[in-house]
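First the structure, then my questions, so here it is.
All protein chains but one are shown at their positions in the complex.
On to subunit A.
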Amino acid sequence: MFVCRTCRQTVQRVCGQHSATYVQWPSRACVTAGRGSFEQRRGVHNTRVQCQSLRTRLLQNKTNLDVSLTKGAGISASSSLQGSAEENAQKFQRPMAQTTIDEEEVKKFSNLAELWWDEAGEFEALHSMNELRVPLIRDALVNQRQQESEGTVRPSLPLEGFQILDVGSGGGILSEPLARLGALVVGVDASEENIKIAQAHVMHDPKVARNIKYIQATVEDLVGTEEEKFDAVVTSEVVEHVADVPTFVTACCQLVKPGGSIFLTTLNKTYLSYALGVVVAENLLRLVSPGTHDWNKFISPQDLQYILDQNDFSTRLLHGMMYNPLMKRWSWIKNTSVNYAIHAVKAT
């Protein structure tokens, strides 16, 4: 579903065949009133031409616009246009799962592309959060393996043999350490630029590159084919940027093997998290660029645990985290009012 940028009414998709391409159309109300602008996003490159022609055709055929808006189903809409039937028939159809991406969020991060890997720069806090996240994941998975079987593990590669999905991998800040510890990591991000940056960064290190795969997709894209494939799914600092949290978390949960783990780190929705996480961090100390976090999107651990519970997960660990801006380090604290991490395990 898409939202008209002008009047915020939801409108139905038109271009249903190109999973990564989404076109924002003005609502019918806006079109009739003469407002609203056509905005088009580049998607998967080989479909760009199609969408461009689609757009021009639609511009020319304004009457068809009303038809396409009311029809709803993507395929029928585009086939109602002239000359595109045979092209559409050839097009590969993927289940479109765009409901949890928020356009604004994706754009925000793409703008910060070059700064991802500057450890003293914009993403300093994320880099130093690895000090907490990586040992958490490493120890939890190693314990999981020890309980299951007594295999021989090379001490320098404790995560060898594990398949991990890093949702919202961004520039690969968390994916690379996990891959360096031996895990097979699939990094997934909605922003194409982030995937490109991550891939460009990892290609120089052959030992790590052979353990990571970056895919530009959303979690829902993976649900159809990769269900119950991963030993662990990690979504770190993503949940607070997602439009529809229950769907997102459910999709993540579906991808975990029975007995596998899910790790989430995000911010709590409290007055303190507004004060510290938004006002102080963004405006006063400039730890992250202003506008990165929307307090309305924060979620409390209880709500998150409820969603996990509904998906047959049992929480193993819920712990707060705190960032010390003077020392530029994260530390574990009991209080979950601002940042917290959850580790939950799927029922077998």
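FYI, a contact is a pair of C-beta atoms (placed from the backbone, for glycine too) under 8 Å apart; a residue touches a chain by one contact, two chains touch by 3 or more; residues count from 1.
As a convention for this text, contacts and distances are computed from a predicted model.
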| item | value |
| --- | --- |
| Hidden chain of the complex, named as in its UniProt record, picked from "Ubiquinone biosynthesis monooxygenase COQ6, mitochondrial", "Dolichol-phosphate mannosyltransferase subunit 1", "Histidine-containing phosphotransfer protein" or "Centromere protein O" | "Ubiquinone biosynthesis monooxygenase COQ6, mitochondrial" |
| Options A:141, A:178, A:217 or A:256, residue touching the unrepresented chain | A:178 |
| Residues of subunit A in contact with the chain not shown | 119-120, 127-128, 130-131, 134-135, 138, 154-156, 176-181, 201, 204-206 |
